[in-house]
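For this depiction, one protein chain was excluded, whereas all remaining protein chains were kept in their positions.
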C-alpha cells in the first residue's frame, strides 16, 4: 500500500536574492500502475507533480528516487483514480508544506474511456491552471 | 433507453487539508453511439464529462464502469444530439450534485455536417470555458 | 434559391435544473456550394453555425437533416460570399430566435484569394469571439 | 501602376435584424507581386484584407474579382513594402469607408530577410489585433 | 445479424477502351460497431474495403448506401474481430466475384489492446500489400 | 450532363531534343461535385488527372480552363463515383490519345464512408502506381 | 508467474473460398509490466503480437480477454526483456501452432536506455519484416 | 519574352579524381510568374531545376543570378504551364548540354485546379524519378 | 576508461521451437558522454546497440544495468567519436560473439557540426541497413 515512509526530502536551495520568487518544480512519471478497486485489473497512467517549495528557511524538496519508490508502492493497491490523485496530493503536502502544489493524473483507456484527474493545494498561479 | 439505474457513485476522496480546492475530474469516451430519431440510422460520437465534486462530506464521484454501462444504454435510443448532451448533463447532476459540470459531445459527420454540443451546470471556472 | 421552408426545428431540451445555462451547439458543413453572381462559376466553402437556443419554454433547435437540405438549396443561387453569410444568419435567427448565434463561412481560393466572412447575432460570449 | 478605377463595390448585405453587429470579411491573396524600387527586381508576397463594412444604408463591400485585378495592377510598380501596405489601406478606405479595416502583408525573403507590414484604419476590435 | 440481402450491386463501368486495366475502388468506414461474443460489450472499429471488379461484362460494384446498411446489420451481432473480417470478405466476394479484394479492420482498445485484422481474396497487386 | 464539347486541347510542346522523354502533367481539382444517382443528394470530391501526352507530332494537352468547365458539367449529373472516374478517364483518353493516363477520385464521407477510385489507361510507369 | 492456463482459443474463421490466403491478425498491448530480475524494480512496455493462423481445419485464434489476463500474469515476475519476448513467442506458438508469428516488445527507458526485442516463428512474409 | 541571352555559364568544377561521378545540382525557385495565354491573368508557381553537368572538360553550370534573371524574363509572357516547363528544359539543355536534367513546375490553383508538370532530358538516375 | 569488466551477460532465452530464428534486440541510450581528446570538453550523444545473439547453446545477451555502467565508464575518457563507436562494437562482439551487431552513435553539435557514426559486425540483414 502507499508507503509515505519511503519519501525523503532535502532543503530547498536558498537563493542569494532574498526576495527571489520561489522555484517551480515539475516531475512527470509515465510509469504509474495501481489496481482497479472494482475489478482488480491493473490501471496504467502518468502522474505529474508540480509545486513551489515553501519560502526559506522551511522549504524542502522531495528527493527523486524516494518519489519513484513511493509511486511504486501503489502497484498492488486497489484504489480509484480520484483517490490516487487526492492521496498523492495529501501525502506530498504533508511531506513538504509547499507554497502550492498540483497533482495531475492521466489514465489510459478503460472500457473506451480516458480519464484525467487534477488536485491542487494552495494558491496555484494563473499560468499553471488547466495545464 | 438511457438507464440511470446503472450509475453508481463512491464518496469523493476527502483530503487531509480541509480547505483544499475540489479535484477536477475528466472522463472522455470515444465510443458513444445512439440512433437518429428522424432516420433511425446510427450516430457516432464522443462524450467528455468534466466536473468538480461537491465539497465534503457530500461529494461523490461517478464510478467509471457504471458510467460506461450507462453510456451503452443509449445504443438503441432514437435521440437528438442536443438531447443526448442535455440528458447526460441532467442525469449526472442528479446523481452527483457536483460543484460544477460540463458535458461536451462531438459527432462524426452526418450529411457532410460535423457537430459539437456543450451543456454546463454550476459555476464553471474560466480556465475550462470553451475547451 | 435559398428555401427557408426546408428548415425544421424541435424544442430545445429542457434540463431538470431550471437555472442551468443554455447549451451551445455547433454544426460545421464542409460541403457548401453556390454560384458567383458575377461569373456564374461555382464557389465552394464551409459554413459553421454556432448558437445558444433561447431559454425555455421557447427555445428551439434546427433539425440537422433540414439544415443540410437548406444549405443544398443555395446550389444554383448566384450570390456573394457576404450575402450567403448574412442570409443564413438572418434565416436562422428568424427560425430559432436564439440567445446568440454566429455564422462563419470559409471559401476556397478564387483568383488566388481565400476568404472568410463572419456574421453574428445577439450577445456572443467572449470565449467564442474570433474563433 | 496601382489602378483604383479597377475597384468595384456592391452594397453590404442588410440583415433583417436592425441591431445586428456588422459582418467581418477577410480576403487573403497569396499571389501578390510588385517590383523593388531600388533594384527593379520582383518582390513576392501575400496580402490580407480584413474589414467590417460601414453600417447600413451606406455600407459597401469590395467585389472580389475587381480586388484581384487591382492587386494585379501593382505588377509593374516599383514600390516599397511599406508603401504597398499603406497604399492599399488608403485606397480601400477611400473606396468603402468601412467601420474598420486591416491590411497585413507578408513578403518572401530578400537578401535573407522575411518581412511583415501591418496597417489599420478605425477601431479594430481587440480580438483582431496582432492577428 | 449480418444481412447480405441488404447488399446491392450495379454494373462496373465499362470503358470505351477495351483493354483498359480495371479500376481500383476503396471504401473506408470509420463507424463500425458489433458486440463482443464473450462479454456482450460493444466493439468499435473501422472497416476498409479495397477491390478491383471483375472484367466486363461480368464486373459489378457494391452500391455504397447498401454497403452502409450491411455494415449496420452487425450492430447487435456477437462476433469476434477475426470473424467480422472474414465474414465481410466472404460476403463481398460472393456478391461481386471481384478480380481481387482486401478487408482491413482496425479496432479500438479493449482491455488496453488495439487490434488489426486483414483478409484478402485473389491476386492482390504488390503495391497494395500491407497497406 | 458531362459535356465533352467543352474540352479543348493545344499541341503538346515539342522539345528541341527529338528523343526527349514525354512530359508528365498533373492537374488536381479539389472542387468537384455531382449528384448521387440513388438519393439525388450532392457528392463532393477531388479529381486528380495525371498523364503523358502522345509523342510529337500528334501529342496534345487538355487546356486548363476547358477542363474546369468540363468538370463543372457534372454538377447536376446523377452518377456513381466509379462511373465519374471511368467516364473522365474515357473522355480524356478519347480527347488526347495520351501515352498513359490516370484518374484518381477522392470522395468525402457519405454515411460515414470515405471512398477513393482509380482508373488508368496505357502503360503507367511504376513510379506513379498507387500514388 | 506467466500462466498459460489463462490462454483460450477459438477456431479461426473458415472462409467460403477454400483457397483464400490466411488472415493476418495484430494485437498491440500498451500496458505490459513485469519486474527487473536484477533490481526488482518494475519494467513497463508494450507487446505487439502479429500472426497468421494455421490453415483450416486446425487453425485457431487466441481470445483477446484471455490474452490480456495472460499478459497480466507477468506483473509480479522477475524476468529479462529478452525472456519476456521469447517466452510469449513460445507460449503462443504452443497454443496456436500458427502459420507464422511475431512478438515485438518495446520498453520504456531504464537507466536512460530504451529497448526493443523481436522474436519470430515460421515464414514471416517480407512485408512484415522489421515493422 | 523568355530571353536566353541572359543565361550565363561557368565551367563545372573539375575534380582531382578523374573518374569521380558527376555532381548533382538542384535549384528551386519559389517565385516564378508568367501570364495565362488564354485569359492574360498572371500565373504563379515554382520551378525546380535538377541536373548533372556534362563530364569534363566540356561540363558547364548555369550561373545562379543569370538563372534568376532568365526566369524573370517570363514575367510578361503569355504561355501555358506545359510550354514553360518544356521551354526551360530545352533552353537549359541547349545552354549546358548536361549529362541529364529535370524541370519540375508546381502551379498554384487556377479555377480550383493545382498543377504539376515534369520534363526531363537524358538518362535520369532511378533515385531521382518522380521526386 | 572504458571498463569491460563491468559488462555481464546472461544466456539468451532458448525457445521451445528449435529452428526458430534468433531474436533481435535493440538498446538505445540517450545519455552517453565522453571527452573530446583534442579540447577536453565533454561530448554528448546517443548509442544504439542492435544485435542478434549467437544460436543456442552459446548465445548470450548483455545485461542492461551492466551495459549502463559500461557506458558510464566512458565519462572521463578522451576519445574520438569514431573510436567510441568502434570500441563499443569490439567490446560487445568480444563479450557476446553475436550472430550480427550494429553500433550507431549520434552526437550533438560541436562547433556547429552534428555527427553520426556506424559500425557493424557479421551479416546484418538488409532490413536493418542504414536504419
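Going in written order, the chains are labelled A, B, C, D, E, F, G, H and I, and every chain counts its residues from 1.
Here, contacts are C-beta pairs under 8 Å (C-beta built on N, C-alpha and C of every residue); 3 or more make two chains touch, one makes a residue touch a chain.
What you are looking at is a predicted structure, and each value in this text was computed from that prediction instead of being measured.
Chain I residues in contact with the hidden partner, per the touch definition given at the top, are 36, 38-39, 80-83, 85-87, 89-90, 93-94, 109-121, 129-130. Panel shows chain H; residues 10, 12-17, 20-21, 23-31, 53, 61, 63-65, 67-68, 125, 127-128, 131 of it touch the chain omitted from the view. Against the chain not displayed here, chain D makes contact via residues 41, 44, 108-109, 111-112.
To be clear about the criterion, only the chains that are shown with their structure count from here on.
Chain B and chain G have centres, each the mean of its CA atoms, that are 36 Å apart. Looking at chain D, residues 30-31 sit in touch with two or more other chains.
By the definition given earlier, chain contacts exist for A-B, A-E, A-G, B-C, B-E, B-F, C-D, C-F, C-H, D-H, E-F, E-G, F-H, G-I.
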